[in-house]
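Notes to accompany the following structure.
Note that one protein chain of the assembly has been removed; the remaining protein chains are unaltered in position.
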Amino acid sequence: MNLLSVSNLNVNFHLKGQDLAALIDVSFTLNRGERVAIVGESGAGKSVLGFSIVNLIDKPGYIKSGSIKLDNKEITKMTRPQLQEVRGKRIAMIFQDPMMTLNPVLTIGAQLVEAIRSHTRISFKDAKNIAIEKLHSVQIASPEKRFHQYPHELSGGMRQRVIIATVLLLNPDIIIADEPTTALDVTIQAEIIQLLLDICRNNSMALLLISHDLGVVSRIAERTIVMYAGRVVEEGPTLEIINDPQHPYTQGLLNALPQMALPGQRLNQIVGSMPPLNERPTGCAFHPRCPYATDQCRQQQPGFINSGVSTVACFMVEDMLTDTNSDYDEEID
Amino acid sequence: MRYFKKDIITPAQSSRWSHIWAGFIGDKLATLALAIFVFYCLVAIFAPLLAPYNINNPNFMDLENAEIAPFWISGDSRFLLGTDAQGRDMLSVILYGTRLSLTIGVCAVLIQTALGICIGLISGYLGGRTDNFLMRCADIQLSLSTMMVAIVFLAIFQAMFGMAMYQQLAMLMLILVIGLAEWPLFARTIRASVLAEKQKEYVDAARIMGISPKRIMFKHILPNTLTPVLVIFTVQISNAIVAEAALSFLGLGMPANDPSLGALISVGFSYMFSGSWWICVIPSVTLIILILVMNMLGDGLRDHLNPKTYKD
Partner (left out) sequence: MFVFLLRRLVQAFVVMIIISVISFAIQNKLGDPVLQHVSMTVAPAERAQIRQDLGLNDNLVVQYWRFAKKAIHGDLGTSYYYKEPVLDVIFKKLPATFELAFCAIVMVAFIAIPCGILAAIKPKNIISRLVVALSTMGISIPIFIVAIFLVYIFSIQLHLAPSFGRGQTTDVFGLWESGLFSKDGLRHLMLPSISLAFALMPIFVRLIRAEMIEVLQSDYIRFAWSKGLNTRRIYFIHALKNTMLPVITVGGIQAGTLVAYTILTESIFQWPGMGFLFMDAVSRVDTPLISAYLIVVGGIFVVTNTVVDLIYGLVNPTVKLANHGL
């Protein structure tokens, strides 16, 4: 039984009289203790997906159809009090920019304690003890002192630790981390990644990591979902996807990594950029940038097939599979 | 939402104005406001031709015709909007009053703009101590409030030169006071835009090519800061007109024999108690509509000039 299962999720944005699709038929599952990454360029809909899971999309956006089930309970149909129960206690979130995530006018302590006290009836003193213990567990020095400080008195890396501590307070089943290290220095990035990994392993929490950094993803996630223009294009075990990417977009992403280029050579960028919401092309949305695009790609949306490595939505892969299969068949004959 | 803003395409500079214009015309409220504003401007320009009576004619005041109600009440078709206590035709007086109010408003804002742009450019471009000093001045000026400065200044002026002299110079004084008192808004906006533009590469490029700072400011930076100025310009005209009206209402502005809308309302106020409400109400409504239209125009411009804002 899956802990979280998202199926056929459609999220739209209502803008200037237009109804624009940000997420189209997104489906995936997350098991207890599993670490899954969602990868794609900015604008692919990764963050929207993260926010829709806890029903926190901003105003012009709304969930059009589809279901999000947590332990078989439908999140999209929950009332506000029920959602409050889920948020923080079952599913917690870590945001991109630690400088913006903590409320500047409240002390660290107040922001920690309120999270506990809004879910469990507990005295301030007990809550404070738990908070300090959690601050300690994310390797913050002198937590008693930090407890009374304001966010602006802490460095970026320190703040991200505080945020992780906040998330840990209630022992959630799932952590959704939306680019948790993008805004940090490279050295601190590595520490935070290690911290996240340790925490998930030790408490058997599931992690949904939203990232565009394949290096980070390969260190943490067991499974990877690649998104492009609001759709899932490829899904499979991280190792396999990185070693043998099937979808041309995934290949492009991997080729664009600095490690893949020889010194002095240009990076192998994917030509063009992600189309904005109101200019999504017909057929496979990736076809204008795809080196293998055919007429079929321009007109039809490919379905998912299992390539043996991953589940992928691409006509080229489909054709190759049928070709090899028929070759194989011929040989048997 | 963060995710979406990135995806909004910024159109190229040349097509941008036509794009904005198309959006603006598509906005019914803004178009209506623009139409009414144009109407007001035309009325103000052609007031001498449109007014049924010549207000400078000595026969214009005729106490025999005093306090006649508007045409739809009194049935007197000579005076469409009635007459005031001195027997002046309200319609003519209001037409001239609108002309005066708009003239003072526009001239005052032109002074503000010129002053604000110069100070803002200097402040933003030079930076450092000059910037610090000028912005401190702007802060103090803002915290003193235009109305307060104008009231004190005009009151002292009136006390110093006496009523007769003051009435002759009233219009000039109003334009100067309102014009000089509100420069910080423009200066701050320009400065902020200059600081933002200065970061961009084309300014560096221009400087490396050996173009003088003055030329960079006026040829390269200024055109890019004009959008916010246009928005403030519209809103400031409405503020200037309100300020003028308030000062005239206090008796520190235009005199009763050469009235702006504010002075008309001020005179009319005492007749509210005697039942001749139209002397006060009609100029009030004229003024309110004018200000409302200017504010709506400003809001409309803000919505369409700034590509980042969208309505939900």
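For reference, chains read A and B in written order, and residue numbers begin at 1 within each chain.
The criterion applied here is as follows: a contact is a pair of C-beta atoms (placed from the backbone, for glycine too) under 8 Å apart; a residue touches a chain by one contact, two chains touch by 3 or more.
Model, not experiment: these values are computed from the prediction.
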The listed residue (B:F24, B:F71 or B:W277) that touches the chain absent from the view is B:W277
Across B:I151, B:L176 or B:A206, the one contacting the chain not displayed is B:I151
For chain A, residues touching the missing partner are 51, 54, 56, 58, 80, 83-89, 92-93, 95-97, 100-107, 114-115, 118-119, 150, 152, 163, 166, 170
Note that chain B touches the chain not displayed via residues 1, 136, 139-140, 142-145, 147-148, 151-152, 155-156, 158-160, 238, 242, 245-246, 249-251, 265-266, 269, 272-273, 277, 280, 284, 287-288, 291-292, 294-296, 299, 312
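In this text, only the chains that are shown with their structure count from here on.
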Expressed in whole Å, how far the mean CA point of chain A lies from that of chain B is 51
